[in-house]
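Working notes, beginning with the structure itself.
For this depiction, one protein chain was excluded, whereas all remaining protein chains were kept in their positions.
And now, chain A:
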Amino acid sequence: MALLEIERLSVSIGATSILRDVDMTLDRGMVHALVGESGSGKTMTALALMQLLPHGAAMNGHIRLAGKDIATASESEMCRLRGAEIGMVFQEPMTALNPVKTIGEQVAEGIRWHTGASRAEAEEQARAMLDRVGLPPARFPLDRYPHQLSGGQRQRVVIAIACALKPRLLIADEPTTALDVILQAQILDLLKSLVAENDMGLLLISHDLAVVADMADRITILRRGEVVESGETVRVLSAPADPYTRRFTQASLHMPDRPAPKAASGTPLLSVGNLTREYPGSRIELFSRAVPTRAVDNVSFEMAEGQSIALVGRSGCGKSTLARMVLALDRPTSGEIRLDGQRIDNLPDDDALRQARQKMQIVFQDPYGSFDPRQKAETLVAEPLHLLDRKPTPVERRERVATVLERVGLSPDDMDKYPHQFSGGQRQRLAIARAIITGPKLVVADEPVSALDVSIRARILDLFADLTGKLGLAWLFITHDLNVARAMAEHVIVMDEGRIVEQGRTDDVLQNPQSEAARALVAASPDLRLILSGKLREQG
């Protein structure tokens, strides 16, 4: 008997159909991946299994857990199942834990709730579970609060909560999307071993085919609430039967055509010398001296005109701090930054800063958060024009906005729309339009595609490549995703704990990393092509 059988599951909210006739089977000890783009209904499927669908959602069909149909179970029956028979791990570890309760309380709570164990017994079990997920008692006593833990550590706590009672079914909804690659590899390993140890079934929800190829025995691909293809993972991904699956895998493997880099000549566009940024540390006690932390530690590199560089490293390695200083949003503690030969780290006045800013712009990670929702696209895209020496007339302004909108693949008519009228990918195009409107020489892109679906991401990467060729732009990509580095940059800089530990041609560094940090990054980054070919070879 299969552990989990989903048969003709349909969910709708009001008149909107969210899931239509979804079928799926998961066996004990198996990992089944549920894959699709945002809005495809992955999370809704998980919430339907838990019967935690949003208010007003209606559900139809059968969900059998070890033979018993739970689709029609009452709320009190579901309360007995949730946490005991079905555990769930969520996407966002930073907000998944209650900030006012200790981790011990939060892990022990489910144990006490279901087993009626005493506080001491439950705490003992919670302790053992936290040990198991890699949070040893010396550094992570039970009375720690969530805010004292990092994202990866918090996700371990969430996993401890979900697995505390050894549920038969574990649902993990994008469990590593918010984490950097190294943490991702650790968390995935942990999930894998917990599944094997307890003979659980794992339903892994993900949009990342490389992760899925590595983890899952079977895969179900969802699109707009319907199953387009399902089967054995390697078979489906290496020889997709459905055209959508084929497009999806191709988009995941997509490498844009980058123009050949021009030979560097003369003064470098950007030169960073011995840059250091210290932050005043927090005082541990009232009268003790604060020890400053070095976010960026003696960093030097150069960038030629039209060159693309990827700045890679784990979260917290200092790459964003470095980028902020390059953009003159933050002042270094020591060292210097030159743009076009001119110092920009200690600009004397606002006018000099304005001049420098014409030449450098930024594209942020989150296309939702970086726009004022009450302003029209024209105003948003034209924002940097105030940096120009001469203010453009309203007519010129509209013309310039129209030109850049076309350049990024939008229509000049989009100018009068508001941000919410654009899709996520279009909004990122808008952000790129805003970045190039002053005709900058350097654009810093901070995780520019990590919030986007694979197919949209492929198109945005193409756009970056296209703009490099047409405008001669230099790009500084900040990312923890080596696939983006591979796709976009001829040169890569690896940072670790504030220092540059390795730099060179992207292919050289990523194929043959020398430093420990770079090796760890490469080892932890799942590469769909390599995983598939490896698995195919295993299977003969």
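Note that a contact is a pair of C-beta atoms (placed from the backbone, for glycine too) under 8 Å apart; a residue touches a chain by one contact, two chains touch by 3 or more; residues count from 1.
The working rule: contacts and distances are computed from a predicted model.
Missing chain, UniProt protein name, picked from "Protein ImuB", "ABC transporter permease", "Dehydratase" or "Carbon-monoxide dehydrogenase large subunit": "ABC transporter permease". Only one of A:Arg8, A:Lys68 or A:His147 touches the absent chain when the whole complex is considered: A:His147. Only one of A:Arg82, A:Arg127, A:His207 or A:Lys319 touches the chain withheld from this view, namely A:Arg82.
Only one of A:Thr95, A:Asn274 or A:Gln421 touches the absent chain when the whole complex is considered: A:Thr95.
Where chain A meets the chain that is not shown, the touching residues are 50, 52, 55, 75-76, 79-84, 87-88, 90, 92, 95-101, 106, 109-110, 113-114, 145, 147-148, 158, 161-162, 282-286.
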